[in-house]
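Step one of this worksheet: look at the structure below.
What you see is part of a larger complex, with each chain still in position.
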Amino acid sequence: MHQGVAIVGYGYWGPNLVRNFNQGGRFRPVVVVEANPERLSRALMEYPGIEGARALEEVLGRDDIAAVAIATPVCTHFSLAEAALKAGKHVLVEKPIATTAADAEALVALALGRKRVLAVDHTYVYHPAVQRIRGLIQAGELGRINYVDSTRINLGLFQHDVNVLWDLAVHDVAIINSLIDERPAKVQAVGVAHLSGGIENIGVMMLRYASGLFVHINCSWVSPVKVRHMLIGGDRKMIVYDDLSPREPVKIYDSGVVARTVQERDRLMIDYRVGDVYSPRIEQKEALANCVADFADAIRGQGTPLSSGRFGCDAVRILEAAQASIREGGREMELTWK
Amino acid sequence: MHQGVAIVGYGYWGPNLVRNFNQGGRFRPVVVVEANPERLSRALMEYPGIEGARALEEVLGRDDIAAVAIATPVCTHFSLAEAALKAGKHVLVEKPIATTAADAEALVALALGRKRVLAVDHTYVYHPAVQRIRGLIQAGELGRINYVDSTRINLGLFQHDVNVLWDLAVHDVAIINSLIDERPAKVQAVGVAHLSGGIENIGVMMLRYASGLFVHINCSWVSPVKVRHMLIGGDRKMIVYDDLSPREPVKIYDSGVVARTVQERDRLMIDYRVGDVYSPRIEQKEALANCVADFADAIRGQGTPLSSGRFGCDAVRILEAAQASIREGGREMELTWK
Amino acid sequence: MHQGVAIVGYGYWGPNLVRNFNQGGRFRPVVVVEANPERLSRALMEYPGIEGARALEEVLGRDDIAAVAIATPVCTHFSLAEAALKAGKHVLVEKPIATTAADAEALVALALGRKRVLAVDHTYVYHPAVQRIRGLIQAGELGRINYVDSTRINLGLFQHDVNVLWDLAVHDVAIINSLIDERPAKVQAVGVAHLSGGIENIGVMMLRYASGLFVHINCSWVSPVKVRHMLIGGDRKMIVYDDLSPREPVKIYDSGVVARTVQERDRLMIDYRVGDVYSPRIEQKEALANCVADFADAIRGQGTPLSSGRFGCDAVRILEAAQASIREGGREMELTWK
């Protein structure tokens, strides 16, 4: 039996959700919930087969709607997700799942109690390149992971309600959490707000893990060049993930540092080796399609979504700690994980 | 009248100094001071016209030696420079000038008292690309400088006595100090040592200035790819300085952010503009030749060297504060400048 | 008064034409002519406001249809364009305008006799980058143009009816014809067909002009990397047009060769100079939108389209000569132009 979905919000990201929920036919009916009449009629024109509604309440009581996807402003995520879960719906929320870790935890607990799927749309986690990297790490190709160094900078799109970490570093946090099972023990961040309003447009975030892993994330809305560059350093191999390289987004370097010391002129040094570079072909599939399929599978009882409510909650806890660190001048904030 | 120079140390960098002091003929005689007999004889074979000596003391009393250049391990800089200045010689020291700010200040005071030139070989400061950028900034092309973001990473060459900041970030600190008259009010740094010995092989440094300038420096000895990338963001234009680009090391972006807010779907945003890109031709001159010429000019009474003792002392103060910050978990260290 | 348009063919390129003719509202009604019922219904679903027809004849008699755009297989261009012109319609044909120069000339003559606009959709000619380059050349920035060297290679999309020159070099020919008023006096080409069927998948084309201009075009469907790289060498400046560079598609090099000879070791040589590089910002406008607007302007009596019937005819003559040269082992074919 087909199950229906209601997508709340037809603003910036909603149309992508509607397109992906609509295609493939796994969800029927597809209902767009949008208070703004102009946007709603645009949705209905662009996707002739779908239905429209003005408010979430109109669909919560419908038996043919099993799932709700939420693509509204961040500050509304909690209340909408809570209402949907309480009505017995499965829920997919845009990232971040909520503005506070407490709210996020509450949603996780609610979904658990109601036995409903709660997933968060951290789209990057479903990107074929990230999934390929995860496979390589899990197969032990890189050895022990020593560091991740990410640069995510470009010009523009100042958000009015969240700073550059919540806007950009959230992707790095989710990607790293999906690559590595461990969670950071300490979080530090600094930021700077060059324009009025006090919202940071440059942010630097550093995570330390019990295993020794060190993560550095550099984010900016004021760079003249766009960079999406993540280095992942293992003690066997290293990866460069360049999201802007159309042909070779993932490069595996058979290079590393070895503890043997050598003597060269005045310098004692750690020796290093430089080997081959390998760039696996990355499938061209849309990440959001994978996300929707994962959500659908979970609803049918086939496992937990990769980007589950718990997963989204972890990301919020890290960002919340980073925000607190910025306020305290970059002080190290400790995090404990169950 | 020609004046002689003694170059102390013929290890890693010494040969470059000898080559540059020897050519052009501004210094005669050129004496290499090197305790290791094998290295000394190599020097004499490679440069037939020069003289050799075993220890600095042998040349300090010579009237035909007006200057001493020091290219020995960092821990010996202070004592050798002090001896040379006390003997009335002009001194050029390899960077960093000393291992502590106190030692560096003592050398500056000594040179001042003896009316001798004290210079530090921060070679990058003399690089034609850096000099071109300085000219652009001083002409007001960039407007107010909001941030500098530098990535200086590569594989290898672990130093045995200094960490990655003293080895790599020292270049960024010197470059930035040469571009901007202001000095940082606050210094923060974190580092991580993945190999035994406790010497940091990854380091992140952040500087804050009274003017609002924010500097972020990312250094690593364990990156599979070599990057030498510095972004300089002004409120009028921005520069990308890529030291590894043979043809276009300096690119000027006529891009920026403007405070006018616009409405696009759900987002309020700061507007930005993207304009032309201009890449001035950069002269192919060796930076060290410029450094030696600047030192020679200063000896002849023509101004203070760009990379003076005071300049070198400033760099040491900043690195010392960064080191202290690393020890205290990244705490913000305040610096005051006269 | 609004004038209607009929777009014939809703296959690969037709949807782009419909989208561009439909937006802006300069043409009403918009009718899609498509014999295939499935495609036709798809068109009507995707663009709710448009009309459908099964055959061109259905619309040729309608007074509210002033223009016909033809996006059908190349072999049908002539007969459809001829029918439309004879019915008094303005015509925009996909490139190439026809399969032979004789047919192309016949269409030009017919349009002239009927006083109708005949245009060809050589889309690249309307690309903002190409238009910027044209402006630079016409302003004399490059000086006399000595050569154009274009590489247009990638993997895939073997056409079943035309070879790689008609598929790819056609773009270079149109771009060059739009940049330079002169037409080539001599055409040579060689090609090789590695797969059965005898359709060339690699082609090299060379054009010589009375002015001394030399054009070299290298096309391939079997390259593992995609390259879209055109060098334009003037005696004052040179341009590199890289269609795959999102940020700097047009770079102007203030470099060149000067006749002054110099002596260096054993070599007499022409001296050369290397100067600044300048990359103007290129507008992000869709080329096809410019093409449709140009066609609309011409219909309203505002000038001749940039890519007129005559322009399209010139391209066919050059490609026809290239094809003949391939058959004769690369023999130089002479062309005369009125």
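All chains are identified by letter, namely A, B and C, in their written order; residue positions are counted from 1 within each chain.
Methods note: a residue touches a chain if its C-beta (ideal position, glycine included) is under 8 Å from a C-beta of that chain, and two chains touch if they have at least 3 such contacts.
Computed from a predicted structure; not experimentally measured.
Because every chain is the same sequence, the assembly can be counted simply: 3 are drawn, and the full complex in the file has 4 copies.
Definition applied: only the chains that are shown with their structure count from here on.
Averaging Cα coordinates per chain and for the whole protein, the chain whose average falls nearest the overall one is A. Ranked by distance of CA centroids from chain B, the top chain is C. Mean C-alpha positions place chain B and chain C at a centre distance of 53 Å.
Shared contact sites, meaning residues of chain B that touch two or more other chains, fall at 274.
Of all residues in chain B, those touching chain C in their complex are 247-248, 254, 274-281. The residues of chain A lying in touch with chain C in their complex are 45, 48, 225-226, 247. Residues of chain B touching chain A in their complex: 9, 11-12, 73, 146-147, 149, 151, 153, 155-160, 188, 190, 192, 194-196, 201-202, 204, 206, 208, 212, 214, 216, 218, 220-225, 231, 233, 238-240, 253, 255, 257, 259, 261, 265-270, 272, 274, 329-332.
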